[in-house]
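Omission of a single protein chain aside, the complex is shown with its protein chains in their original locations.
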Amino acid sequence: MTGVGEEAMDVDLKSLGFRVEERRTLASGSDELLINMGPQHPSTHGVLRLLLRTDGEEIQEAVPFMGYLHRCAEKIGENVPYDTYTPYTDRLDYLSSMNNNWAWAMTVEKLAGIEVPQRAEYIRVIVAELNRIASHLVMVGTYGLDLGAFTPFLLTFREREEILDILEEISGGRLCYGYIRIGGVTDDITPTFATKCRAFLRQYVSKLDAINELLSYNRIFIRRTANVGPLSAEKAIACGCTGPILRASGVDWDLRRDEPYSIYDKFDWNVCVGKGEKGQLGDTWDRYMVRVREMYECVKICEQALEGIPEGPFRAKVPRNFKPPAGECYFRAENPRGELAFYVVSDGSKRPVRVKVRGPSFCNLSVVQELSRNMLVSDFVAVVGSFDLVMGEVDR
Amino acid sequence: MHFVPYLHEQFLSAWPASVVVLLVALIGAGIMLAWVALVALVAVWAERKVSAHMQARLGPIYVGGFHGWLQTVADGLKLFLKEDIIPAMADKWLYIQAPVLVFGGAFLAYAAIPFGPKLVVSDLNIGVFYILAMSAIVAVGIIMAGWASHNKWSLYGGMRTAAQFLSYEIPSALHLMPVIMYAGTLNLGEIVRSQETGLFGWAGIFGWYLFRNPFLFLSFICYYISSLAETNRTPFDLPETESELVAGYHTEYTGIRFAFFFMAEYANMFVAAALSTLLFCGGWNGVLSRNIQYLPDPVVFLLKCSAFIFLTMWLRWTLPRFRIDQLMALCWKFLIPLGLLNIVGSALWMYIFEQV
Partner (left out) sequence: MVNILQEVFEGITTSLKGMKVTLRELFSPGCTLQYPDERRIMPERLRGMVVNDPSRCIACNACVNVCPVGCIECEGEGKGKERRPIRFAIDYRKCCWCALCTEVCPTESIFMSEDYETVFQDRTQLIRDFCSNPIPPKPGDKKRTTKPLGVPLSGRVAF
């Protein structure tokens, strides 16, 4: 952990025990407080522990501790066959499960040279973009909750329920779908899927406008988020931040447009980049607003994809005991939280030798410590919320 | 109170006067306690229903039949039956006294609130001053709760309250000054009576201080905002932020102690609404003149209070909260200078237009 000096490190370790006398001497020695924004806290999304060293309300240092959700997903990848690993990818970033499945499927398809039928590609795009909307809705809702606006949380979750109903209809699950598989998708879409999708997308834009009116352009919200925790473009690139955070800092980079995979080059949509409208470029308002604007773009992509679904098979013929050729493959996809990448090493057998997951939230989390110097606790909560961390992919 | 000598002479002449005073005070306190419990019950239920419907939910439906109106009673019973936990390192005496002070401060203010021309427990000549002073006791209780819990998050809540509460006492008082100037008295009953006629002798709604002059209108808005900060309601609910400080100053409280804090918040909210009504919106005077008033006085008063309480709840579920330094900047850099300006402006208006 950079930025923590030797003496400070000793103090940290000592105070992690629960001996009261130690805590008392610490308090009387200096004026600073060591506060644990512990694994159980209403606003560290998921089980993230943040040790704050504060001088009054100003944070001098915020040290993140992770690992509370470690489930050995990468090690398990060495013990299960390729198609069986799909449910594990679901549970990495459990809010954008379709996108995770898709990244894994594309990695293995690239390794084995499988061609996916066009119908499957279109279906994949539609469900992945719907899942992106759902994931961003969670961020918008919980971010409002962090800052004290209770109503947008429920309004966004009501919209998310509609999406989850649609995705449940074709896959059977509501959060962890396991729908996008190697070679295509599990099942064809139902006849009512397209109508329900269209109906949802039609009424969704006005709901998004209402949420904007309620939260995004509210002066109090802007005061809480503008000029708070600005992340410069150089720092974002240096720390490996990707996704909406990178775009909010002004960097015009979206994998779907710049390294197009699947059929993204067939659609007409814009990449949302932060412009520093309400304050400094790359502040939390930008990070929040990029996600809101991305939802409008997702609607566009979905509508275009729904127009153009061709007929055909929904899954390529993948043998039961699938054995890809020996080799290694790295593939990255644009997840709602950033760039999710899988690195697979295969030796020709039916189980991988190594699966490595590059989780976007893991790299985004590393910036939090840098950004949090001399910040009030309220601002820190706003910053952590704007990073939209999901501990499933930080800890795997 | 004229009531006390009357009672003494007619019914209880055997007892000394002081005992009769004490008896009447206890009965008054008992009635007010029942009223506070009722207010808390209805306000909590209303808050849950209003918040639910604003959030596309339904709120309490089940308990008690009609839209769950007994839900608060059920919750109160549940809190009553919970285990009373006092943290081992907590400062025990302060920890126990804090909810008493918080609830006591809120409750004491009810002594001076008139519900009608003669319906008041204690018709104090310094009514407004007394209510503001008693509301300030709540601040002490909250700071005690924050410190005594021996929990760093509660300490944050307590310290934020210390700053917020004490700062917002000043604009509260300053923005009430123009009203006092107009009425010439601190007695709440007299202030309402002086709102019976207004501009050009028109009665009813034109008598309300809200509409008498633009400085008073501004005063009203600023007093309302200050009262939101005094009662710890969003957008000023930093001391009890759920998302940052777990539960702020009442994190460590369980059972009936937590119930005290909870009731005190809604009791305080009613006091703030009552003050706004009495001082700015004509109290129990109706919209039309006093001669053609059909509803009884307390009903009109309670309707107006309910409108204010609804507005408070509406604001809570719409707006995000301020950060502590923005809150303090709003108070010291905006509301206090505006308050002083309002006093001067009101005085000038009175001098020029109303020939006082």
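For clarity, chains are labelled A and B in written order, and residue numbers in each chain start from 1.
We take it that a contact is a pair of C-beta atoms (placed from the backbone, for glycine too) under 8 Å apart; a residue touches a chain by one contact, two chains touch by 3 or more.
In this text the structure is predicted, and so the values were computed from the model without any measurement.
Novice: Name every displayed chain that the left-out chain is in contact with.
Specialist: Touched by the chain not displayed, across the whole complex: A, B.
Novice: In the whole complex, not just what's shown, which of A:169, A:303, A:328 or A:370 touches the removed chain?
Specialist: Of the listed residues, the one touching the omitted chain is A:169.
Novice: Would you indicate which residue among A:35, A:215, A:341 or A:355 is in contact with the undisplayed chain?
Specialist: A:215
Novice: Using the definition of touch stated at the top, determine which of A:158, A:235, A:266 or A:354 touches the missing chain.
Specialist: Of all options in A:158, A:235, A:266 or A:354, contact with the hidden chain holds for A:158.
Novice: Hey, which chain B residues sit against the chain that's not shown?
Specialist: Residues of chain B in touch with the missing chain: 50, 52-59, 61, 314-315, 317-319, 333-334.
Novice: Considering the entire assembly, which residues of chain A contact the chain that has been omitted?
Specialist: Spelled out for chain A, the touching residues are 80-81, 83-88, 90, 151, 155, 158, 161, 165, 168-173, 176, 178, 186-188, 190, 210, 213-215, 217-220, 223, 320.
Here, only the chains that are shown with their structure count from here on.
Novice: Report the inter-centroid distance (CA atoms only) between chain A and chain B in whole Å.
Specialist: The answer is 44 Å.
Novice: Please give the residue numbers of chain B that touch chain A in the complex, ascending.
Specialist: Going by the criterion above, the answer is residues 51, 54-57, 89, 152-153, 156, 234-235, 237-238, 241-244, 246, 316-326.
Novice: Show which residues of chain A lie in contact with chain B when the two form their complex.
Specialist: 20, 33, 35, 41-43, 57, 144-151, 153-155, 158, 214-215, 218, 220-221, 223-224, 376-379, 381
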